[in-house]
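In this view, the complex is presented without one of its protein chains, the others remaining in place.
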Amino acid sequence: MESIIQYLWLIPTAPLLAAGAGALLPRRRRRLSAGLAIGAISISFLLSCAAFWATLHSGRATSNFRWFDFGTTSVQMGWVLDPLGAIMAVMVALVSLLIFIYSLGYMAKDENFTRFFCFLALFAAAMLGLVIANSLLLFFMCWELVGLASYLLIGFWFQKPSAAAAAKKAFIVTRIGDLGFLVGMLWLYAKAGTHLFYDHGQGCLEPAAAGGLVASTAIALLIFCGAVGKSGQIPLHVWLPDAMEGPTPVSALIHAATMVAAGVFLIARVYPLMTPGALQVVTWVGALTAVFAASIAVAQSDIKRILAYSTVSQLGYMMMGLGAGGVAVGMFHLTTHAFFKALLFLGAGSVIHGCHEEQDIRKMGGLRLRLPVTFATYAVGMMALSGVPLFFSGFWSKDAILDALHHWRGSQVPFYLGLLGAFLTAFYMTRQVCRVFLGKPMTVEAEHAHESPPVMTVPLLILAALAVMVGFFGTPAWPWFQAYLDGGSAGFDLSKLMNEHQLPVMLLSTALVAAGIVWSGWIYGRASARPAREADPLEVAQPALFACVQKKFYVDEFYDATVVRLTTAFARFCDWLDRVVLGGLVRAVCWLALALARLDRNVDKSVVNEGFDIGTEAVRGAGQWVSRLQNGQVQRYLRVIGLAFCGLLILLLWGCA
Amino acid sequence: MTPSLNQYLVLSALLFGIGLAGALARRNAVLVLIGLELMLNAANLNFIAFWRFGPHPEKLMGLMFVLFSIAIAAGEAALGLALVIAIYRHRRTAQVDRFDSLKG
Partner (left out) sequence: MILTILTFLPLVAGVLIALLGPDKQKLGRNLAFAASLVALALAVVLWAAFDNGHGGMQFVENDSWVPSLGIEYHLGVDGLGLLMVLLSALIVPFAMLASWKIENNPKLYFSLALFLESGLFGTFTAQNFIHWFLFWELSLIPAFFLIRIWGGPKRTSAACQFFLYTMAGSVAMLAAFLALYAATDAASRSFDFAQLAQIAHQGGLFAAHTTLATAVFLGILLGLAVKVPLVPFHTWLPAAYSEAPTGTAMLLTGAMSKMGVYGFLRILWPIFPEQMQAWRVPLLALAAATIVLPAAAAFAQKDLKRMVAYSSINHLGYCLLGIFAAARLTKSSALFSNEQAAALNGVILQMFNHGLTASALFYFVGLIEQRGGALRGLDDFGGLRQAAPVFCGLMGIALFASLGLPGLNGFPGEFLIFKGALHLASRAALLSIPGLLFTALFLLTILQRVFSGPLPSKWSGWPDLTLGERLTVLPVMALMFVLGLFPQLLTGVANPAVLQMLKSF
C-alpha cells in the first residue's frame, strides 16, 4: 500500500507524457504515436491493477503536497488510493486500453491518426488524474481537462461544421454546470479551509458538511451542477447527443463509458457532503432524465444517437442510485454500464465501419449474417443494457437501483419512473437490434457490409465477456462490490436473492423488460421485413407524438429561442452600449470640448482681437487729429500761447473778482 | 519830473505789445527774434520799475534779475541767430512760415 501510493501519480502521468510526445510528433509517425499511447495506457492499467490489489487488503492511503502558498496557508493537492478510486481507475484504464486498440482499426485510414492518439492519451491522463485526485481542486482541474479532451475529440473531424459546432456546444454547456461546480468548490474551500478529500487519514468533507444544513445543501447542489453538465442530466443534457459527431471510439470512451460517468463519480467522491435534501434533488433529476432520455431514444433513427440518449438515460439511473441507494448502488451501475455501453458503441462503430459510414438504422437490416461477431457481441450488450435477468450485468445493477428506489423514503414516483425507463430501454434497444441486424438489408451498402478486422472485434469480445461477468460481483446473493466499497467483506448467501424485499421488484422489472422486448420485437420484427422508406410503425400509430419525440421534445429549439437568443441579444446590447451609449458619451464630451474651443476661438477673434484693434485704431485716429495742431509753424504756437495767456489772465482777473 | 510807476508800466506794456506783434506777425526770422528781444526788454523794464518803486530799493534785487535776464537774452539771441543762419543756409530762406520741420 505504502509503496503503491508513492507511484500512484504514474497512472495519469504515463498517458500524459504519451500525449505530450504525440503532440510533438510529426503527422506521419502514426505507429509511434499509437504505440506510445497504447503502451502508456497499458502501464496505467497494470499500475491500476496493482493499486486495486493493494486496496483489497487495506483501506485507504493518501499522499498530499503543497501546490502553492498564499497568505499564511497554501493550496494542498494530492492523490488518494481507496476502493472507490481504484475500481474506477481499473475500469477507466481497461476500457481505455480496449478502445485504444479498437481505434487502431477504426481510425486506420484517418489522416490525423497521430493527433487522434495524442488526444485520446490526453483524455486518459486527465480522466485517471480525476480518479486519483485527493483534492476537489485537482479534481476540478482534471475535470476541465477531460472537458478539453472531449472538445478536441468531438471536433476531431473539424472540417465538418456540425462537428465544430457540436464541440463548442459540448464545452459551453458543460461549462455552465462547471461554473456552479466552481462556486460550490470555492464555497466549500472557504467553509472547510481545505479542499482535500482526505488528510491524515481523516475525511475532510464530513466536518464541512456538519455545519449549517442549508449551506451544506447549497454547496452540494452547486457541485451537483457540475455533475449535471458533465453527465448530461436534465436540463444540460443537450450536448451529449450532439457529441456523437465525434469518431465512434470517442463516443464509446468519453461519451459513454468514462467521462460522462465522471459526474456520477464526483457525487460519489463528495458523498459526505450530500445532505438528504441534496440527495432528493439528485434522485429526482436522475429519474426525470432517465425517462425523458429513454423516451427520446425510442424515436431516433441514428444508431449513435439512440445510444447517446440511452447513455443519458442510464446516467439518470446512476444518479437515482446515488440519491436513493448510496455510493455503492450508483457506482455499481456505473461500472457495469461502462463495459456494456462501450461494447454497444464499439459494436455500433463496427456496424458503421462495415456499412461505409452509414449511421441511419432504417438503411441497415440483415447484418447478423454479414457481421456475425459484431451481432453476437452487440446482442450481449443489448441484453445487458435492457436488463435481461440473471446472466447480464445490467440486470443486477439496475435491479439494485430499483430496489433502492422502492425502499426510498422520499417518494415512490422515481421508482415508477425507473420502471417505465426500464421498459422503454428494452423497447428501444430491441427496436434498434431488429432494425440493424434482423430482417433483410434495406440498402446496397447494408448488403455489401463486411465484418471488421480482428483488431476491432477482439475488444468487442473482451467487453462482451466483461459485460456479462461484472454483474456477478454485485448480486444480492454475493454483494462483493458493495462490501468492497464499504470496506467490509461479503459472504455468499443465496437466500438473500429470494427474500420478499428483493424478489417482487426483480420480478416486476423482469416482466417489464420482457414486455418491452416482446412488444418491440413484434412491431419491428415485422416492420424490418418491409421496404426502407416506410414510416416507423409508431409514427403511423401516433404521428404527432412521434414527431414531438423525434424532435427531442423541442428542447434544442427551446434553448435556441430563449437562452441562445438572449445571450446573443445581451451581447449585441453590450456592443450597442459600448458603441452608442458610452462611445456616444465620449463623443459628446469631445463635442462639448470642441464646441467650447470654437466658442473660445470666436470670443478671441471677435471680442478680444477685434476690440483691441478698434481701440488702437481710435487712439491712432485721435493722435493723428491732435497732431494736426503741431504744424511746425512756430508763430502759430506762439499765438496759441498768447491766446492762452490772455485767457488765463482773464480767468485770473475775473476769478479773483 | 520823474515818471511814475504807471507810466513805466504803460511803456513796458506797449513795448511788450510791439514785441509780441512783431514776434507773431513778422515772417522774417530775424525780425521775429527782434520782437522777442523787445518783449524781454519790456519784462526787464518792469523788473526795474517794480524794484525802483518797491519797498526795498536799496537791495538791488531788480537790478540782479535784469542783469541775468540780459545775459540770458544775449545768449538766446546768439543761439537764435545761429539757428536762423543755419536754417537759412539749409533752406535759403529766413521766412518763419516756411519752416515746418517740427510738424507732428
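Letters are used for the chains, namely A and B, taken in the order the chains are written, and counting of residues starts over at 1 for each.
To be clear about the criterion, contacts are C-beta pairs under 8 Å (C-beta built on N, C-alpha and C of every residue); 3 or more make two chains touch, one makes a residue touch a chain.
Just so you know, these numbers come straight off a predicted model, no measurement behind them.
Shown chains touched by the hidden one, complex as a whole: A. The hidden chain makes contact, of the residues A:A108, A:M141 or A:L461, with A:M141. Of the candidate positions A:L8, A:L153 or A:L182, contact with the hidden chain is made by A:L182.
For the chain missing from the display, the contacting residue among A:L577, A:I614 or A:A644 is A:L577, taking the whole complex into account. Touching the chain that is not shown, out of A:G155, A:G232, A:G286 or A:G365: A:G155 (per the contact rule at the top). Contacts to the hidden chain, counted on subunit A, fall at residues 23, 27, 66-73, 115, 137, 140-142, 144-145, 148, 151, 155, 158-161, 163-165, 167-168, 171-172, 175-176, 179, 182-183, 186-187, 189-190, 193, 567-568, 570-575, 577-578, 582-583, 585-586.
In this section, only the chains that are shown with their structure count from here on.
Considering their complex, residues 20, 23-25, 32, 96-97, 99-104 of subunit B touch subunit A.
Residue ranges on subunit A touching subunit B, taken from their complex, read 627-635, 638-639, 642.
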